[in-house]
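Note that this complex is displayed minus one protein chain, with the remaining chains in position.
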Amino acid sequence: MRKVFLGAAAAIAITLGTGPASAQNVKIGVVMSFSGQFADPGAQIDNGIKLYMKQNGDTVAGRKIEIIRKDSGGIAPDVAKRLSQEVIVRDGAQVLAGYDLTPNALAAADVSAQAKTFMVNMNAATSVITTKSPYMARTSFTVWQVNEALGAWAYKNGVRKAYTLVSDFGPGWDGEAAFQKGFKDAGGEIIGQARYPVANLDFTAFVQRAKDSNPDGIYIWVPGGPQPAAIGKAIAERGIDKSKVKVMGQGELTYEEALKSMGDAGLGLITAFHYDYNHQSAKNKAFVTAYNTEFKRNPDMFSVGGYDGMHLIYEALKKTAGKTDADSLIAAAKGMRWESPRGPMSIDPETRDVVQTVYIRRVEKVGGHLVNVDIDKIENVKDPWKARQPK
Amino acid sequence: MSTPALSTRGLNKNFGSLVVASDIEIELPQGVRYALIGPNGAGKTTLINLMTGMLKPDGGQIQLGGEEITALGPEARVRRGLVRTFQINSLFPHLNPLEAVTLAVCERQEVSRTWWKPITAYSAEVDEAYGILKTLMLAQVCYRQTRELAYGQQRLLEIALALATRPKVLLLDEPAAGVPRDESAELFAAVTNLSQDITVLFIEHDMDFVFRFASRIIVMVGGRILVEGTPDEISADPRVREVYLGSAHHG
Amino acid sequence: MTSVLGVLFDGFAYGMLLFLLSVGLSVTLGMMNFVNLAHCSFGMIGGYVTVTLMNSMGWPFLATLPMAFIAAAATSVVFERTMFRRLYRASDLDQCLLTIGLVFASVAAAAYIYGTIQQPVNLPSYLRGSYQVMGVTLGAYRLFLIAFSLVVTAVLVISLEYTRFGAQVRAAVDNQRMARGLGINVDGAFAITFALGSGLAGLGGALAIDIVGLDPSFALAYLVYVLIVVSVGGLGSIGGSFVAATLLGISDMAGKYYFPEIGSFLIYLVMISLLMWRPAGLFGRRA
Partner (left out) sequence: MTSTDGALAGPQQYLRAQQRWRAIEIVFWLSLLLPFVVTPNYLVLASQVAITALFALSLDLILGYAGIVSLGHAAFFGFGAYTAGILSKHGWGEPLTGLLISGFAAGLLGYLMSFIIARFRHLALIMITLGFGFLLLELANSLGWLTGGADGLQGVKTWPLLGMFKFDLWGVTSYWYSLIVLFILFLVCRRLINSPFGLSLRGIRENAVRMRAVGAESRAHLQKIYTISAAIAGIAGALLTQTTDTVSLGVLNFERSADVLVILILGGAGRLYGGIIGAIIFLVARDQFSGINPQYWYFPIGVLLVVVVLFLPNGILGGLAQIVESERWQRWTANLTPWRKKP
């Protein structure tokens, strides 16, 4: 009982923005999917968080960091919102973090705004999210950021007639719109497009259709899970020659496990992304090694989102000397710039969104393994969608 | 003679090559107690199914009190007064007799459509149901779940449910099947003592009961009506003797 | 023209996958009246066995398939003997609750043992790539899938219809009391039927990895498709499941190719209209 009331008192204190005594722990409520269809991204984000804390200790500016994990179990903004409320009200968290899925992040943004709580979006990639709370920053990427850059790059590299195939839901539509905008602005022509059902299992029919329209570039937007491998295999099976037709997509298309099950079928796929474990830099090599020691697998974009998210929280806390009120923390986060395993990145002081390098990679065989090899890069990419919104 | 309570003309039904009803012509006058007898597989239950609309005939017509009902569904026939019971108990296991019979009364009165008034507001219907149960000696057990009742009581409840619909014609499919003999007699007595407005046709294997309680008898064999007449006529008929009464065992 | 043939071929292959995954449920639900929502959990076991044997022990893909079958069948027998049999006479709802509980537990157990990661399966080279036959592209794995499923179906039908064992099983599930009277080991027949159905699901799970992937959510994600096949085909009918799976596989594929804009609606529209036309399923005996 006593604990319950103390928690409530602390929560009230925080929501009033006064900030509790600095001797207390800094509690970070991490809300995302730990179970269900989206459990793996959740696990990888969590690994990123754990590794960062292992490397950098669990004490910042004299205050101990405590993580409270909450499972939203999939697309469930009502649950994500409740858990975010509870983690503040019940557990006394001063920072919200995690958020793998757009609807969940959007719902939690309300809580962040209402309770005046600093929030780090470690994954959800829809542009609009960061506009929903003035206390939110993002350490992942946005769909527009990556795909508009890819569209422009495609035209510059010889693609004139493209076909787009995307998953039929919000992020897929965003990917489609972003690629088409980048591509058409550069002068390209879209000769056909299709959206496939979210739960689609077999892609043969869609790939055949794309092939029949004779494009010189095919753009694909696919979420993680089993679909990338299925698409990669279908492309190889339908006999699409990747030296004549560029097959392009966002990074998920060629994530590690997908490539493993595609086998040589994956060779030659081109993707745009902000991170890959094969990215060649000293910082990333160290990160990948440490990650493997700890979790027996390679990090991915989710891991780096969690890792950099923790970095942002730690650095912001250092700047505020342990003060946890949302105004101080977000002020500290704005404009922060650092070298991540993914390369240089920063938080846009205006939009609080991530600014980073977008890499263009091609699947090649290196030492018997299929990996994404960087073949080009576009530096300092901001979220273009936000730049176009009326201020 | 006035319009028969129930009549069929040229009723036919096949299941593939198996003929289960062939050219059935029946006329049941008002108020008569009819027995329908015949060896197993003669098509007696099928005939009831056809008359009550649970099976669709391949050909022929059925009239109830002079009204053509061949095209009507079973519910509509019940609401016009053509009601049956089942050979194998077909009851509401988790309702008690009071609830079950009240249900049937309420359906008849069309008050089952109201969902905003409690059942206790319909005291006339409840009393009527209780009255039916009383006449059938079920009042003592009417608050017990049906599935807990003795078998004979469940057979009576079958009839109670049928009575609750205020039938004009009542078709009883072996009402006493499985009931001890002394209880069967009570049951048949209760049936024959029903109001003379009700025409009754019952299927029964026990010839004692048939001859004691039926005023007329129909004999079916192989989906056809062999003969129809008074108990005396039937017992004297040599054809009946041959195909039916003569056989050593009728079960 | 070639596109039509191609769509038919791909749809048929996809249908065969659905068939393997669902035929066991059709048998246990239709003949034994047991609602086993954990059917795909047994399928998942098959998938994980194949992955483990291939990736950790270096077994060739084909050699893992019998193991997938055996593992799923054996596990299912354990559950059948210890839990399911106690509920053969319980209400459908209780059966649902029990088996959905097992699904939840199996999802968590798979996540605990294998992690939430997508399991890769690297097929041997002769199952990859494709052949061109009269201008139609035939995927090698799909050809294999079709051939394999046809053989399995044939074996299944022959062993149930033309052997003494099959006759006993059919007698046992048709009329328990009579079968017992004839001295047939009814409990044994039930256990074997259950094992057979789950084993086939295990096989389906193993064969599905290359096409639809494998992670702990498999047990829930494909339940819906399996239920669709079973209901459209008609309970207890092997032939019905075969036809329904083929029909759904092909209509799904054709829908995506010719009308991609309604691709996601199609499988449900097909199911609803078929069931409205024949509520007992295409080959069902009972509604």
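Letters A, B and C mark the chains as written, and numbering starts fresh at 1 in each.
Keep this in mind: contacts are C-beta pairs under 8 Å (C-beta built on N, C-alpha and C of every residue); 3 or more make two chains touch, one makes a residue touch a chain.
Everything quoted here is computed from the prediction, not taken from an experiment.
Across the entire complex, contacts from the unshown chain go to A, B, C. The hidden chain makes contact, of the residues B:T102, B:Q154 or B:T199, with B:T102. From the options C:Y88, C:Y131, C:Y162 or C:F265, the residue with contact to the chain not on display is C:F265. The missing chain, though absent from the display, is touched by one residue of C:C40, C:L53 or C:L98; that residue is C:L98.
From the options A:V26, A:L96 or A:V111, the residue with contact to the chain not on display is A:V111.
Contact between chain A and the unshown chain involves residues 1, 4, 7-8, 15, 34-35, 39, 43, 69-71, 73-79, 81-82, 85-86, 88-90, 102-103, 106-107, 110-111, 114-115, 126, 128, 168-171, 173, 197-198. Residue positions on chain B in contact with the hidden chain: 52, 54, 73-79, 83-86, 90-95, 98-100, 102-104, 106-108, 110-120, 122-123, 125-127, 129-130, 139-144, 161-162, 164-165, in rising order.
Those residues of chain C that touch the chain absent from the view are 29, 83, 86-87, 90-94, 96-98, 100-109, 111-112, 220, 224, 227-228, 230-232, 235, 264-265, 268-269, 271-272, 275-276, 279-281, 287.
The rule is short, and it goes like this: only the chains that are shown with their structure count from here on.
When every chain is represented by the mean of its C-alpha atoms, the one lying closest to the mean of all protein C-alpha atoms is C. Ranked by C-beta contact pairs, the top interface belongs to chains A-C. A centroid comparison over C-alpha atoms places B as the chain most distant from chain C. Chain B and chain C have Cα centroids separated by 48 Å.
Remark: chain A and chain C have CA centroids separated by 36 Å (rounded to whole angstrom).
Work out the mean CA point of chain A and of chain B, and you get 73 Å between them.
The touching residues of chain A, counted against chain C in their complex, run 35-37, 39-40, 42-43, 168, 194-202, 204-206, 208-209, 212, 224-227, 229-230, 233, 236-239, 257-258, 260-261, 263-265, 297. Across the complex, chain A is touched by residues 3, 6-7, 10, 14, 107-108, 111, 115-123, 128-130, 132, 137, 139, 209-217, 221, 252-254, 256-257, 260-261, 263-264 of chain C.
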